[in-house]
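Got a structure for you, written out below as structure tokens; questions coming shortly.
A single protein chain has been omitted; all remaining protein chains appear in their positions.
Moving on, here comes chain A:
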């Protein structure tokens, strides 16, 4: 404390002591959450002591918690304007403004207090408050002030970290370089002084110093520091190895000290031969020139002879591929081919029994750099000797697989994975054959596994703790193989599957030789088939299984069976989610997804698996719950995220701070976050009643920040690696992720445009302010909104087109092509834009035109827009219904969602137009020359007149008709004439017979018989539930219309 404020401080202490006694009941009431009592008790105190600031602050805090924020602000405003130094008052104010989400105000209060009466406590509080505002320079100054006053090196670390953060996050290059230079000088001085005093400099300060130097590319100085303080060439025990390794190798590389770097990395690798990043780094750094290549080659030659291993073989392969990619001609050279062949042999030798084998080596075998001969040789080498497989992969009759070790099971799984990669299936029958073979292997694994387990394992086995059953992977391959083709377009699928059942029956032995017994009965089966008409469309039955249905249904059966046996196999679960989603049975997909237990941060990285399909397929209630939970995660993090940064400062983990800040950006700016925010609110609108629209808009306005530049949602944190369980390999999945990520960003902007204009309109028409200028502004806003919505939706379509053309993004069901293409094709965007234009037109109508009935005309025009939309989409729906099947159901459901949503927004827009016209009439009747009472009378007359034409004309008639007609179509046609009809019953026996040639004994006995009926009824139930939710949505809108017509 400085001398000048002594008297003040004494007063402060004295008053605090007295205050403490008076305030204790308030503290206790606040703590117990009894906010109403806090207000009444504070009032009692304030009656006696009207200037008691602390009591006022407590009252304000209680009011905030009672949601009386405006009242609280009125109390706080004058307090805020005065400089406060009473710590209790400051603390109370901090709570208030924290809850009001105004961190900047807290900073200002603390900064003023520190200026007037600096103390360690206040300065520390001020520094911590500044962290929340991202004002790094202010942070730096406060920390420096703390360091200078109290000479604690921790505060120096705070100051330097703030300065470096300022440098890192500043967009201005001069600020960046000045901050770095300043940090360097201060750190040099600090380290020098510590050395002079004979004190060891803390590691975290040295790391900051090295970081400062490396950011300025002062690599010589970096090395010198590491030599002097880091125990060069190996890190001393004080240094984190990772930090040392990264900085040291980067410095050597940047300084061109190649041989030194090579020797360093080599020595690290030789000590740690299973650490792949070391050899990977050697290859990446040194493959660029001939000298480097020769060093790598010498090293790898030596290792291959003296220390042959899995890592060495893969490293050699990686090196050879890298060299070959640079120079295509090399892959034809015999010595290159021979080396690759040797590597592959070594890889099999050391790694074929590793569960990660396929993941480690798959990329090399999928590459075109090696010939098919080499790939087949690899496959042959992998083919386990105990297996009964021949090169075609078919199962020989009567030979039972026996696995004498878990390793052999893993090896066979790897074999199947590579077989599928190298010899992909070109026909549905080949797919079914592979699936059948894998099922046989699964059951063989099942029986071998029980023998392989020790007695203690089987006795104590707990489903959650048992060692992974590697033969489960056979089920994943079987199911993945069966459903992979369904990612293609409709026509591709049709072509692929067309006539497959006939082909099976026509083949002399059927696709599956094991099914011979059943084949004998083909004639009988066909007769039954005809009677049941499972093969061809029938007029008696509303829906029959088509050729293209059977593989996906079989896959689902296998997966349901598999999940019952191994409920924690996430690959099966994800494939099953995909399969149900493909059929549009999203409720089933959600049921299966529950088992993944997606939570917390996973909503950002994994939520995409279910959330958008749920929303677009009519699972509205589930989607709403997910929105709620996911948004809760984001807002909780938004609230608490800064606490972690503060914790890192407190624990002096300075190197974590930039990372925490980057993570904050990644999470809060994620596209998923943006989409969840926007779609949740659009849903709120579309489900709101007439009187709820305004509260929704107020909520949106409060929650969403509309300021320009806010919320750049461009981070894509979706984890697509979990989808690598079918045929789609990493590179193709990456393409899908990139394409969908880019498109989503634009979709978000477009949908946000719709949300913003809707919100602005609702707030405008409900605002009593009557001002012509406001009308003109609103007209411009509408045009701006149309551009934002339609312009960006056009951008989406363009982007999809260019991706398809240039990047050849593979179809991936539910992801690519995105559903927004359909939204566009259905005319939803155009319809909403036309309605918005109608609103704008209604605004432009002058008094004269209104007398001529133009207002009425505008509304009629809007009704016509809706009518045209419905006519167009009805045709499409009728077509959908005619061809509806398991594989087209999902698309039909998505169409219905887009239509319902558009009609719901149309309702709101027509309603807004009516309200707008009322407001307009009020606004444009000038009070000039009229008495107040006559103005009122005239306004009332005008309003009444508007009300009258509303009642007379029934502007919602078209909407009502559209909704009713859509509801009829859902309940009368889709529910009764589709796979969701209650008549959609295929007895499992009959299905088995119809697919006789493809179904082996195990598949029939263990899987079909036990699961068919359940799966079928689940799908039917899912469709009916989803359609049911559509109907609820329609009914809500019909109520909306009735509500408006009844004067709400």
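By our rule, a contact is a pair of C-beta atoms (placed from the backbone, for glycine too) under 8 Å apart; a residue touches a chain by one contact, two chains touch by 3 or more; residues count from 1.
Throughout what follows, contacts and distances are computed from a predicted model.
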Hidden chain of the complex, named as in its UniProt record, picked from "BRCA1-associated ATM activator 1", "Leucine rich repeat domain protein", "Peroxin-7" or "N-alpha-acetyltransferase 20": "N-alpha-acetyltransferase 20"
Residue touching the undisplayed chain, where the options are A:83, A:181 or A:647: A:647
Listed residues A:717, A:831 or A:906, member touching the removed chain: A:717
Residue of A:221, A:604, A:622 or A:760 touching the missing chain in the full complex: A:604
Contacting the left-out chain in the complete assembly, out of A:659, A:703 or A:825: A:659
Option touching the unshown chain, where A:226, A:314 or A:1020 are the choices: A:314
Which residue of A:242, A:335, A:768 or A:848 touches the chain not shown here: A:242
Interface residues of chain A (partner: the chain not displayed): 237, 240, 242, 274-278, 280, 310-311, 314, 351, 354-356, 359-360, 406, 410, 456-457, 460, 462-468, 568, 570, 596-597, 599-602, 604-606, 633, 636-637, 640-641, 643-645, 647-648, 651, 653, 655-656, 659-660, 662-663, 666, 717, 719, 721-722, 730
